[in-house]
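As you look at this complex, bear in mind that one protein chain is not there, while each of the others sits in place.
Labels for the chains are A and B, by order of writing; each one numbers its residues from 1.
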Amino acid sequence: MAFNLFPKEDKFFDLFEAQAESILKAVRYYKELTELGRFDEISVQKMHDFEHECDSNTRMMLELLNKTFITPFDREDIHELADKLDDIIDRLYSAAKRLNLYKITGVHEDLIRFASYFEDSVIAVGRALKGLRSLKQKAAIYQACAEVKRIENQGDQLNDAIIGKLLEFHGDAIEFIKWKEIISDNEKVLDDCKDSVKVIESILVKQG
Amino acid sequence: MAFNLFPKEDKFFDLFEAQAESILKAVRYYKELTELGRFDEISVQKMHDFEHECDSNTRMMLELLNKTFITPFDREDIHELADKLDDIIDRLYSAAKRLNLYKITGVHEDLIRFASYFEDSVIAVGRALKGLRSLKQKAAIYQACAEVKRIENQGDQLNDAIIGKLLEFHGDAIEFIKWKEIISDNEKVLDDCKDSVKVIESILVKQG
Partner (left out) sequence: MAFNLFPKEDKFFDLFEAQAESILKAVRYYKELTELGRFDEISVQKMHDFEHECDSNTRMMLELLNKTFITPFDREDIHELADKLDDIIDRLYSAAKRLNLYKITGVHEDLIRFASYFEDSVIAVGRALKGLRSLKQKAAIYQACAEVKRIENQGDQLNDAIIGKLLEFHGDAIEFIKWKEIISDNEKVLDDCKDSVKVIESILVKQG
């Protein structure tokens, strides 16, 4: 530490990586829920705890930003990146709440598939964030970002396939509405991951 | 005035308080509508007038911002706060328009309950805005912000309770859709109030 000229820069990277870890924990817990088909009050409460942990990471990030004069990237980019990461967990929490609200029970393959996408995507987001610490390996960061976008694309296709099935085999209109919203929540988690790496890419572009 | 070194700062606070007043007038009129169960063209037109008044407050705020060199807070925070306050009234107007569009008639307890929440929340937003003028009583501002967040939370719970009832007792799917959207409008008014005080809190954090 004594030899580090910019100790506070490190702190930013620490916080971003901590956030990626917290989100990944939440995603893995959520994936378990889909595998168990358990969307009860207790699961929602636990998801709320994860969301709370991430909120507190975000707050620490913004506080650090406010008291730091020289930042590793543009202040507004750090702010936006912190916000976009926060959106991921907020959306995941909403998805879990809705499953409980709509009294969804049982194991649904499509939900598990989406949850796997979440896991893969958040791991790739974490990789991109880690890369920011030393920009020597830009290619690796771009690759992680491309992975997140590829998964978002898969999510879009999965979304459309599910809507297609719902339109074909629906019985009850209310079931259709409920599932359409659930699937939309899921797709948007991947959108939020993509939005996060878009900020990372724009940081890379500025670093020239 | 002659002794005020920063007369323009006062002007910002005047405009923010005027905006809080305008929004509160609109909310109180909307609350009356819910109590009367009157969502006709005339009510929508009147809500539109309120929205127009708020728009003009917002415009004055942005014009003042553009011609003021030294601002009481970060320019972007003032801009964002003005935007978020504008979102509250836009959403309220949308809610009123939808009630008319969906030909809702009669008195609905849930709508009155939401309207009371709007009133309480907007009063608290106004209190937080007033506090910005002199930052001596930060605790009071934080308290007002906490109140807004508490009410938003109540709104979330009310939303979920109503959706629960709709799922249980619905007859017609289209009634379900209509009410789900109406309730979502309502919940989002409170979200917009919360977003406004989040900007206020971030201003407080920066003032150290």
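Definition applied: a residue touches a chain if its C-beta (ideal position, glycine included) is under 8 Å from a C-beta of that chain, and two chains touch if they have at least 3 such contacts.
The structure presented is a predicted model; accordingly, all values stated were derived computationally and were not measured.
Although one chain is not drawn, the whole complex shows that of A:Phe13, A:Tyr29, A:Tyr142 or A:Phe176 it is A:Phe176 that touches it. In the complete assembly, the contact with the undisplayed chain comes from A:Asp160, out of A:Glu32, A:Asp49, A:Glu63 or A:Asp160. Listed here are the chain B residues that touch the chain not shown: 62-63, 66-67, 97, 101-103, 172-174, 177. Against the chain not displayed here, chain A makes contact via residues 160, 163-164, 167, 170, 173, 176-177, 180, 202, 205-206, 208.
Convention: only the chains that are shown with their structure count from here on.
We define each chain's centre as the mean of its Cα atoms; on that basis chain A and chain B are separated by 29 Å.
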